[in-house]
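One protein chain omitted, others in place.
Which chain is which? They are A, B and C, in the order written, and residues in each are numbered from 1.
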């Protein structure tokens, strides 16, 4: 059962970008440890997803000309030139496959009653998502998007403020997902434009149900029994077909760069299953802490 | 010197809301340990800021009628009725005084060269901040706001992805500040509406300086040598003079509630010095890690 | 109830060394936060134990002549001369009062069924403890000792190997207690002299009860349902009345030193209640993790 779930969620991650990317990543995970008779054993789970689609030559010019928007320059500086300029490592978007795998286990800890659903609600500034992406593909360009994640049936009481508020724990792991540049809970940035009399959610009954949900299911850093609602801003992919200009470390001059290889036009398409996984991991941690506090 | 700095930043925190709150909190910290000859000693620093302005009777009705927008209900549930309903504890906005104190030490670790400046750039949805707040005071209501924080002269290389990206570490502590409901870096949510060819920041020279700064000074979770820019959404204070409706735990009915006591019309006014402190704490941690990696 | 328990265990810590030390430390804790109606509230508990017995002049010569066996020299080096040479800080034995206070809460988490009992079983290499200490007092010298701690009625399953084995978690906090120089579990160092056929504990029934307890209640880093048994080696107090020789940082020469002030002849006398507290803290953490894993 665990094995099948690993495959299913990883397949969702790949197919998110279908038709918008020439990449082909089978991503079938090999289970190396921690699963026996299709159940986790309590030992660490090791999955291996071999990268079957590496073309070293694609990246050869990146050694000296860091791509704008990518981690090439900071990695070169931080790791003093020892970084693997062919890409990969912990800057690779492929690392989100591991988040998805961990999310499968986390969802089992949360149980079937708690549901986590993320979807892309906007791309290129428009609710007409397909059209925005089609245009980007045609223009050899890329677009960003907004992904919303809703969690239902969480118990009241998850979150450990002062320092481990629900928002703190969620945002910490969610900003690990490459390309995320903002996060908001409930009314989020719109809350900054509201009056207290509008924003306050009237509590209706002992279960904590409120008439509105501007708080996004969280008060004082703790879940309040309503839907947990968060949205993330995903930047447009930095790798585009269009020619760009950037520094050449050899010449010290700004020169033209053409990023070869395979490009996603809208990485936000792949984010929902990864965002669900990151959300599940953070909430599973908090649920385990919560359970430990029950008498 | 340390002692004077504690007093200065704590005074900034108090005076932030001057004229918009009837509270009077002298907040003069007593240094109980860790400082000798006006320098930190390497031992833990303990500051005590006695709460001189407690009026227990103000909170007496809160035991059974949780205020909307506050942590009253979740605290009651999470701590099974053992919570101190008179307020305070780790849900109190007063806890930000401790963040400010820690920020004083963190700023010394960062050094004078690195500057951190936060300011309120919008209140009640408008750049005309004073007018928005005046109206809220008059209406016995409250307003939210947006606070922007800019850090200058950070070195390239702070941040420890995969899991401790700069955005992860900053957002984790910043969401500890009460009333924060969103955070964005660089172009943030606007990045979600942009094309890659617009958003990518062209690198100009070996220092990493870029022509634009849509990334907010961060690539791949690592500082890139440009200004670090972040903005937070601050919700309107939940305590308002206006009458509200909410559950009464005794009757099980929704009833009218008048929150007595002292109210801030715009808590976002107090946020800048706290946000600077939280930012300083996170960056000081990352700077120390960075220094440890130097050969 | 909590308040009374704080006072009781702190009083045990003080009275441990009665008659062997001229110190007089009332150690009555003031509860500053986290307790309401004599129960913890879920907010952080802050206790303040003012040091009423400071005589600054006692320590005046320590600035330049580090006492042998103490942290004076390493603190001077590590903190580049900014350390508070008057003693105190995190090197002070008084910090164990805070461990004892935390232990009071930890014991409540463990519950009354689980009992933790530590006692001094040897001093100065002899089971005739009083005599050893009397001699040390007379000689203006000091002696070490061995303290044994036994925990009864722990459930099977505490401990999170690979890296958080019961022994790892316990030894980590126990070595925070000043003067501890060794720890062993079950047969400990004697196990190194045994044959497998002697050391293996035969399992008798489904509860995990074993015929012998050479393992000290732990297999594979996890509690096995038998008594948890550990022993610690406590070095003799470094402060003695006898004249000693050590470096004078001003002259660069080894010179005579007379450590004035108040000396404990056998600090191991004070260790049992502190060791119980440290043990309780570590086990309470592991018990909460264990509870979170229950379905």
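Note that a residue touches a chain if its C-beta (ideal position, glycine included) is under 8 Å from a C-beta of that chain, and two chains touch if they have at least 3 such contacts.
Worth saying up front: this structure is predicted, and the values here are computed from it rather than measured.
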Full-complex contact with the absent chain, from C:234, C:269 or C:283: C:234
Selected from C:44, C:81 or C:125 as touching the chain missing from the view: C:125
Chain not shown: contacting residue from C:78, C:119 or C:262: C:78
Where the missing chain touches subunit B, by residue: 44, 162, 288-289, 291-294
Contact set of subunit A toward the excluded chain (per top definition): 32-34, 36-37, 39-44, 48, 75, 78-79, 82-84, 86, 88-91
Residue numbers in subunit C that touch the chain omitted from display: 66, 68-71, 73-75, 77-78, 80, 90-91, 95, 122, 124-125, 136, 139, 141-146, 156-157, 159, 161-163, 165, 167-169, 171-173, 175-176, 178, 180-206, 208, 210, 214-216, 219-225, 233-240, 242, 244-247, 249, 252, 254, 268, 293, 295
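As a working rule, only the chains that are shown with their structure count from here on.
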Distance-to-centre winner among chains (Cα means, whole assembly as reference): B
Distance from the mean Cα position of subunit C to that of subunit A, given in whole angstrom: 45
Chain centre separation (subunit A, subunit B; CA means) in Å: 25
Inter-chain centre distance, subunit B versus subunit C - centres from mean C-alpha coordinates, in Å: 38
Multi-partner residues of subunit B (each touching 2 or more other chains): 75, 78, 90-91
